[in-house]
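Pasting a structure below so you can have a look.
Every protein chain but one is kept in place in this view of the complex.
Labels A and B are assigned to the chains in the order they are written; within every chain, residues are numbered from 1.
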């Protein structure tokens, strides 16, 4: 079956003939939801994109070079299902393949990857957030507040999620459950583009633990540290994550407790995050906040799901955190809440 | 044969395996023509795109979920063959998938579709215009004058052809020839993005009748109503369409008589439209106009055609309507005419 699936035509610049094991795959996700969001008194009903997973269109491939060596590429572009917009904004311009544009060499030594992609630290957080940092439940909205602390240190948080000009390394898959990854992004004459991060983890059977550290920019750097663990009790998987975000003296500590539960033909998922800012950070973000999210994903098939989510951010004091897609807060201490029902279709 | 054609690789986010009946299809149209256009004394020779059908690139797919239920997606992007530009301008920005970005759930109940696409009213007009609202023969140039009446009501005609944030419904195919469709587009904080429309029709054997009504924007709404019918006399198909465009007191009435004739290895097609504005509309669009278009499409294969078109708009009084691609009128009452020869290739 899988072999039948990899029949996509392969004809390179160099007149390349395809090796039998090689493949090029067209893939994507189209996700749309009907959303009701509210911050303070501001309410909004909308048809939105990417309620559960970011809508995307991509092309990827792997070539078997023989001797255990493989070459691969991956191009991935965000799709706004609601408006038809394609690509992502990177440094103020549209980058069509802004989600990922990489070429890799893989072997017994692991993987060396060149290009633009998510950082290892972001991938760490997504592994322990049931919402993978997407939609109403996105934990990064109160964890690594790019808007707030990022503003303090200029544009230097811009490389936390994804970075351009990266040279990345991932360990091979067969280290008895242990794995690691590291990224270095060149500034290329602009220090705010600089990023280094590292991730180490262990995933074997029901156990998964991971730690990551990311340093972004130059001068007053934007730093994110996170450690997390989860245990899968035959379909009921609790997770705990502790993350700090720093810029100079300002520091935000966040604890996330999450649960995913395979229930019927779907999955129940919930998370609770408590984000607390130290005095220096209070001066910037205004206060502490709590995020609660719960939702159910009903699988119509492996590729297609219906889902619903409810989430709320409870801002303390002057804090102005808002859910993804919710109106901006007009004053500190407001609640930001949202509810959606949607469909996610993968291809 | 068809089964062999749907071998495109399918590997989703969720590690989805492809069901045998499922498919992902890469498709498109590349259409280019050599065009001579003239408005008043201004003449222009050019190599243009989309003379007969809009050049496009797309990816679409359907997944059989079992029990009569299907999920589907559709991404479609305009291509300017002459310049290489991709995508459409939506609300001032480029939307790569601006022609269509939708996800659907289909079953015995019909189809529910979320995302950006053509409105049911636009699809109604395209069904009875031999030129499908494209190229030199495009009847919408004098029917639903977006520039003129649209200007009156601000940007509120922007949702007439296509709308973002749509929730759409289409009836199932097996209602004995009857069909219906309805769209609702959310304003999402901007009333000019609001749109509702409905279409009802009957198509069985040689008979096709359809009516549609569209309301766009808020305040002084931009409204289009259209009723049309055609009858296929074994390859000779006359059609009649009556369309009104309104914004406040201003109203434009247009009658279109069209004929398509399967002639030899191709099709002869012609249309005549008489557009008349009431006094309030005269003050905006300047006057009445007549559009005449005739052309022949010669099929080299099912996928590839050569074509030629001649069209002319005869403006009365101060009217400044121009053909698609023709220079803007420098004064009212000028003729706008054009001739092209081109090639359309579908894949």
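FYI, a contact is a pair of C-beta atoms (placed from the backbone, for glycine too) under 8 Å apart; a residue touches a chain by one contact, two chains touch by 3 or more.
In this text the structure is predicted, and so the values were computed from the model without any measurement.
Asks: Which of these touches the unseen chain: A:24, A:47 or A:228?
Replies: In the complete complex, the chain left out is touched by residue A:24.
Asks: Per the definition of touch given earlier, which of B:236, B:257 or B:300 contacts the omitted chain?
Replies: Going through B:236, B:257 or B:300 one by one, B:300 is the residue touching the chain not shown.
Asks: Which of these, A:103, A:236, A:257 or A:283, touches the one chain of the complex that we don't see?
Replies: Looking across A:103, A:236, A:257 or A:283, the contact with the absent chain belongs to A:103.
Asks: Quickly run down the residues of chain B that touch the omitted chain.
Replies: Its contact residues with the unshown chain are 1, 4-8, 23-32, 34, 44-47, 49, 53, 55-57, 77, 79-87, 94, 96, 300-305, 343, 345-347.
Asks: Spell out the interface residues on chain A facing the chain that's missing from view.
Replies: 7-19, 22, 24, 26, 59, 61, 63, 65-66, 69, 71-73, 75, 77, 87-88, 90-91, 93-103, 105, 114-116, 164-167, 185-186, 188-189
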